[in-house]
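The other protein chains are all here in position, but one chain of the complex has been omitted.
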Amino acid sequence: MENCKHLEQVTIRFAGDSGDGMQLTGTQFSNTSALVGNDLSTLPDYPAEIRAPAGTLFGVSGFQLQFSSREIHTPGDQVDVLVAMNPAALKVNLRHLKNNGIIIANSDAFSARNLKLAGYTENPLEDDTLAGYQLFAVPVTTLTKQALVEVPLGVRDKDRCKNFFALGITYWMFSRPLDVTLQWIDEKFKTKPNVAEANKKALNAGYNYALSTEIFTTSYCVLEAKSQPGLYRNITGNEALVLGLITAAEKSGRQLFMGGYPITPASDILHYLSRYRHFDVKTFQAEDEIAGVGAAIGASFAGALGVTASSGPGIALKTEFLGYAVMTELPLVVVDVQRGGPSTGLPTKTEQSDLLQAFYGRNGEAPVPIVAAQSPADCFVAALEAARVALTFTTPVMLLTDGYLANGAEPWLIPDPDTIPKIDVPVASAGQEYQPYARDPETLSRKMAIPGTEGLEHRLGGLEKENITGNVTYDPDNHDMMVHLRAEKIKRVAGHIPRPELQGDAEGPLLVISWGSTYGSVFSARDTLAREGKTFSWLHLRWLNPLPDVLDDVIHNFKHILIPEINAGQLIRIIRDRYLVDAKGFNKVRGLPLQTGELVETILTYL
Amino acid sequence: MENCKHLEQVTIRFAGDSGDGMQLTGTQFSNTSALVGNDLSTLPDYPAEIRAPAGTLFGVSGFQLQFSSREIHTPGDQVDVLVAMNPAALKVNLRHLKNNGIIIANSDAFSARNLKLAGYTENPLEDDTLAGYQLFAVPVTTLTKQALVEVPLGVRDKDRCKNFFALGITYWMFSRPLDVTLQWIDEKFKTKPNVAEANKKALNAGYNYALSTEIFTTSYCVLEAKSQPGLYRNITGNEALVLGLITAAEKSGRQLFMGGYPITPASDILHYLSRYRHFDVKTFQAEDEIAGVGAAIGASFAGALGVTASSGPGIALKTEFLGYAVMTELPLVVVDVQRGGPSTGLPTKTEQSDLLQAFYGRNGEAPVPIVAAQSPADCFVAALEAARVALTFTTPVMLLTDGYLANGAEPWLIPDPDTIPKIDVPVASAGQEYQPYARDPETLSRKMAIPGTEGLEHRLGGLEKENITGNVTYDPDNHDMMVHLRAEKIKRVAGHIPRPELQGDAEGPLLVISWGSTYGSVFSARDTLAREGKTFSWLHLRWLNPLPDVLDDVIHNFKHILIPEINAGQLIRIIRDRYLVDAKGFNKVRGLPLQTGELVETILTYL
Amino acid sequence: MIETLAQKEHKYTREDFSSDQEVRWCPGCGDYSILAQMKRILPELGVKKENIVFVSGIGCSSRFPYYVDTYGLHGIHGRAPALASGIKLANPDLTVFIITGDGDALSIGGNHFIHLCRRNIDVTVLLFNNRIYGLTKGQYSPTSERGKITKSSPYGSLEEPFNPVKLALAAGAGFVARSVDRDPKHLEAVLLEAAQYNGTSFVEIYQNCNIFNDGAFERFTNVKTKFDHVLYMNNDDAYRFGREHEKQLVWEDDRFSVKEWREKDADHAEVHQPETISDARAIALADMDGLDERPLPLGVFRKRDVETYDTLLTKQIEEVKKTKGQGDLKKLLHAGNTWQVK
Partner (left out) sequence: MIETLAQKEHKYTREDFSSDQEVRWCPGCGDYSILAQMKRILPELGVKKENIVFVSGIGCSSRFPYYVDTYGLHGIHGRAPALASGIKLANPDLTVFIITGDGDALSIGGNHFIHLCRRNIDVTVLLFNNRIYGLTKGQYSPTSERGKITKSSPYGSLEEPFNPVKLALAAGAGFVARSVDRDPKHLEAVLLEAAQYNGTSFVEIYQNCNIFNDGAFERFTNVKTKFDHVLYMNNDDAYRFGREHEKQLVWEDDRFSVKEWREKDADHAEVHQPETISDARAIALADMDGLDERPLPLGVFRKRDVETYDTLLTKQIEEVKKTKGQGDLKKLLHAGNTWQVK
């Protein structure tokens, strides 16, 4: 590795047909990079179609990752290296490539038919289309076939190995070791030794091809990032979220019950949870989203930690039951993996446009705490926090993530579960005098009485409750009081959540306020500007409702407030209303993470 | 009527068991008062139970009305006269009575059993409970029975006439003519002459009893109000709304299609509309609220004016389809008759707590115009406006009323339908070149092509649309543009709605901003203060989204902004966000219209 | 599933199941009788009060849970099956009842209802069928007869009603029965059998709404007419009816028809066997609405022994634990490719 050229960070994008295995290739590159010690962040970008016809533009599947020797939290704006397995992949992704960026193209796939499908009249590998880029046209299909002559496999199966050949090239180019992937292949194809053999051969062949031909002149290396010491694994948002929920269940001594219904990009939460029967996790694939949340509420009533997860249209369907959980004051975690809206919108794209729905999307006055995860790995903490507040405050909690967080991955410093504090759940015991709506004076939460507990039989429902007794009442003053009590309870959550840390000075020209997955973009923007010796203050909010006190303290100390969001301006509505500051938004509703470069430019106008 | 004592306005409340016919009695008093020329406003207040057991507190049904010789728009804060048909009615309603107010009690009903059911240990007619009020204890049951000795009817049927006896007493007391009610009885009981006879006898007997006994010493009269000339009728909000919708259908040449599902207090909209088959009104009682709105959208696609109406939990269920209507840009009127929330809440009570849901209660960026009615009769105009905007801007519109407006009544100056302008609907014709998402440059609305039109076959759906063509596309920049186009279209509505009139000076110490049914309370507050020579500026908003330009012009000219609402503060969120003014709220969430008195007090603190 | 009282010493009485809440149905409502019979059977179940949960939707009938001194959830309209499923799956030791109306279960809640039947979660569903929306003051419901004139159908409703028994049979409910509010003994027996059944048991209860649909079931409750129009189905009994049991149903090809009963029929008459009845026969029984000469069947249509969803789930958990061992949080967090940063 001595004779490689050092780079600080690299963004690479693998792109090909849906059937070309690009998600797999990207994941392998990520895992290897993680083990090498890079910090990294990934962005899968797959089509809405299951298997679009080969060669079409809409069938292109992409996987982008940024890996770095510095701390990073975005998959990168523009791409340094584009691996294009066919003309459509090139066409769709070229605009992401930096000037003078590297293209590794599978020249075998640039057939007349494929060119036509991609809308090219000339072969771009042969005309001037790619002037200004470093093009490496490699006959990947042919070379793979040649490498596998001796493996007893059919033509189509051999052809499927070509992504490993391409991966091998990139491993050489970025000085990555092969062993992680080789091991993975062995494990994955345990029962199909020929396939394992073929894939491993292809990987090695690609590596050796790059090493030995003179086409590729430079190999690069990206050093280990200086991360906090400890044990790491690579993790996606949906995985981390699931682990957070299981941890919360264990820490609170509750059974985890998830009522779900498949929907992109939230389905994996149901999938992953359903694997953990041995953790007493019960998943219930309901007939729809309404039944999913209803079953979760029923389970909470029966003493479990009730969870439901959905996205876009599915969340809209849950709103009636959410109001019911507010009225019955039962714990519930509602995960909203936000995607492009409105309506069915852009199901596979990311967005932050459900925040106001989370705040206000219910009939009547029905406030709920809202928490948002900031990065894939952070979904663990966010889920744990959401469950903790739901259980201690006997309230539904909205947990916001998004399509990018859900499917994106990054290294996760694995916490020691023994150091995670227990969660105390306010539950009444047999023999106690029980009033269903008597409140803890500090948290204002009510004690639950779990069916099966002798002597605490009681009834809950969606009609207005008399305070303390929980009896149904239409008394006007009681209603007014209950509306305010329910609101006050949620405000009290503020005293039980970590105070977010203000980055930078407590006064100055600019305060950037962010939430959710834009964390990464703001982080990069700050990092970028820091290198130019410029800085701004930054507050990233984990809890959106209630807002943290720190805002009261500092928000008026800044000349400008900027709120970047992947929506048309939602947190900004809340901030302006609350603090009467003329906050400005930076909003791009393109179904993609915000581009660091654009954000930096905007920030500069305020400094 | 010469020897009667003149009063400017009176509030009377009839209260009794659910089975006592109090709603009917109140309605008769209202209609008679309207025909006498009073301005008036009514508030039915019935229990959630259908027929609660006789004599219970929760089974009390009340009907309050204020009638006046001045313009009024509230049913009155406190009651001048309470008609109490049993102890429970007295117990529940006494707190509404003014000091020294009049009580007319049916002493026959104050039996030991009834007293116990009402929680009285002593008979309040006989101890000091009612000191400080003018009590008239009348054995209404006995007197009714006596009056009907000769009518060939069973005991129970006779007993049912006692409300007319009580009504007779109040007619004498307030110098009302009997003929309206007598005619109504004849009409209503056409097929049951004995019942008609009995009721008429009871009415006369009550009147004569009051006239001839010396118990009642004073009779009052309330003169005609100076109303705008024209033809009037008494109308409830739900009735007016239905007429507004039918008028809109006629004026736009559309068929009216309503997809509904019963829910209090919106059900009457379905009921009333279902009577008008001869206006080609199609009502479809769907299996739930989702199917109701879905059918309405389908009907709109097929060329009708699609309408749906619901309340509280039912509106929550419609949100997914609302987002769909935003995406497909189809006309739709969604009526939300707001009631006490959250969840099932207080189903028969009024509230204004769905405003923020109307603004933000959908996944993704899905803005819709929002219009609110200000009084029962005004529901006509509001519905007409809602339909006009929905049709001209090809958009769903939220039309907000509430429980009080829906069931309350007031005189309505009947408009001449010929003077109501036609509604132009942007529809493409056969032979035109058709692009489903091409937009009118001014309104930004798209032209619809109605199935059945040759050559304009096209497909709509909830996935993001390419501008102009309407094809499905996941293009990032198109999405960003469409999000902004949809928002801009709703903003453009501002140019097509009447500018609300600022009452009072364009600058000063206080601007009150109100919306919906609080119109009446603010009107009364202003009227009350005017008599004391005090005033404030007032802007009542019919359209909440988009907000009218006039606000930009004046809002910063006032020292204080006060926003009274029957919720925990919702419009105030919008106003503060938009104008960055430190608006204050006046909020009472008691399931009732705001009390003028309390509002006046609050306003005084700002003057 | 019914957990028997270990300590039989304290056997409950009806009163033990009366809550402190005032009953708020209209005087004369059929719901009172159903409540009374329920309070009779609860002590018979041998289940501790604290292990019983009543779940309901919205409607007059759905106020039921307030009146029983057990755990209870008054849900939202149509969604009781969702809540109940969550409760039962979270804690299979609980005995769960769903109380619902014809609007609640078959209009807005129809989907949850059929899915519940299909899944066979061990809960007991009591559908109070008054063929009207009571709580919202009298609109036609999915069980109202075609042509019904109500507030929302002033010129008559246009649609065929559902046959709830048929729907439950087709959706797969293991136990399907029908009874009527005004026949307390019958109702009590059916409720008890339903509650004791292991799996989703569905009971349609004809219930008179004396305010908005009075007399809807008069034909089947009035002593003048009921014997000729009701067939009381009993296990292993012939299909006899009529005041003197003088009539019988006989299966002819693919339907039941009415024949006189003769003494000698006793040896060979077909008898009712809900445990083994075929779908075709059960459907044929359900098809009889009592409006022609053929009687309306009351009693248990079908009672099948099938494994419940809740048992299967419990078993699945046990099996996974057998192969994977009880989950270990630390191991879980550390799974996959890990690396150490120093």
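Should a chain be cited, it is by its letter among A, B and C, assigned in written order, with residues numbered from 1 in that chain.
What we mean here is this: a residue touches a chain if its C-beta (ideal position, glycine included) is under 8 Å from a C-beta of that chain, and two chains touch if they have at least 3 such contacts.
Remember, it's a predicted structure, so these values are computed and weren't measured experimentally.
**Q** What are the shown chains that the omitted chain is in contact with?
**A** It touches the following shown chains in the full complex: A, B, C.
**Q** Give the residue, chosen from C:C26, C:V320 or C:L333, that touches the chain omitted from the document.
**A** Spelled out, the listed residue whose C-beta touches the missing chain is C:V320.
**Q** Among C:L167, C:V180, C:A194 or C:V230, exactly one should touch the missing chain; which is it?
**A** C:L167
**Q** Of B:G37, B:P139 or B:P426, which one is in contact with the hidden chain?
**A** B:G37
**Q** Determine which one of B:R95, B:R156, B:H278 or B:R531 touches the chain that has been left out.
**A** B:H278
**Q** Can you tell me which of A:R233, A:R277 or A:R542 touches the chain that was removed from the display?
**A** Reading the full complex, the residue touching the unseen chain is A:R277.
**Q** Extract the touching residues of chain B with respect to the undisplayed chain.
**A** 31, 34-35, 37, 180, 224, 227-235, 243, 246-247, 250, 255, 257, 259, 276-280, 282, 284, 286-288, 290-304, 306, 320-321, 324, 328, 414-418, 449, 451-463, 471-472
**Q** If the missing chain were put back, which residues of chain C would it touch?
**A** 108-111, 114-115, 118-120, 142, 155-156, 158-163, 166-167, 169-172, 251, 253-255, 278-281, 283-284, 287, 306, 309, 312-313, 316, 319-320
**Q** Going by the touch rule given at the top, which residues of chain A touch the chain that is not shown?
**A** Residues of chain A in touch with the missing chain: 49-54, 56, 58, 260-264, 267, 270-271, 274-275, 277, 283, 285, 287-289, 313, 343-344.
Basically, only the chains that are shown with their structure count from here on.
**Q** Given the two chain pairs B-C and A-C, which is bridged by the higher number of C-beta pairs in contact?
**A** A-C
**Q** Just give me the whole-number Å value for how far the CA centre of chain A lies from that of chain C.
**A** One centre to the other, that is 44 Å.
**Q** Averaged over CA atoms, how far is the centre of chain B from the centre of chain C? Could you give it in whole Å?
**A** For chain B versus chain C, the centre distance works out to 40 Å.
**Q** At which residue positions does chain A touch at least two other chains?
**A** Correct list: 320, 324, 328, 461-463.
**Q** Considering chain C alone, which of its residues make contact with at least two other chains?
**A** Only 58, 76 qualify.
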